[in-house]
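Every protein chain but one is kept in place in this view of the complex.
Moving on to chain A:
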């Protein structure tokens, strides 16, 4: 399996096998490959853009467009495995223009939980900071360091003063990740909660392709 670091910084190339290409965020690679293996979805090929595009969401739409244009001629169809992901509707508009479908929802926290369920909880949980399996593994690279907390720990309050808990949305049952997530909550000064979500709408969406 490709490393988390490579998925974060470089992404993943397609294998060239399968008639539908999934263009996904690197943060979803493990989950998509697990679903593909579990369900025998041989018709799906996967390429990933670097997960660290999430540190600059304004770059996501152009990166997805480039990938669609680069690969689409070699496949019967292309499906974009991103939600809105902080693009403010721009990714949705671009996918519409390109004639490709994408995952519904605002972000992966929502579709892992199930968009409807997540939305229903929004009123009670807007003070929650979420982590997924990928983000627990890459907590330092995606949260701690980009926020400068490794260099300026005094900034923790500037970022997290209004949060009251960290919810680890677990895609898998992994005690080591649970422990790491608990430790992340402690470092951020937040109450810890683990919630098993499995793959949520990601699985049902990919199953329809």
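Keep this in mind: a contact is a pair of C-beta atoms (placed from the backbone, for glycine too) under 8 Å apart; a residue touches a chain by one contact, two chains touch by 3 or more; residues count from 1.
We adopt the following convention: contacts and distances are computed from a predicted model.
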UniProt protein name of the chain not shown, from "Carbohydrate ABC transporter permease", "Na+/H+ antiporter subunit D", "B12-binding domain-containing protein" or "Cation acetate symporter": "B12-binding domain-containing protein"
So which of A:127, A:172 or A:204 would be touching the chain we can't see? A:127
For a quick check of understanding: of A:31, A:45, A:84 or A:203, which residue touches the chain that isn't displayed? A:84
Give me the chain A residues in contact with the hidden chain, please. 57, 84, 86-90, 106-107, 110, 119, 122-123, 126-127, 146-149, 151-152, 155, 158-159, 162-163
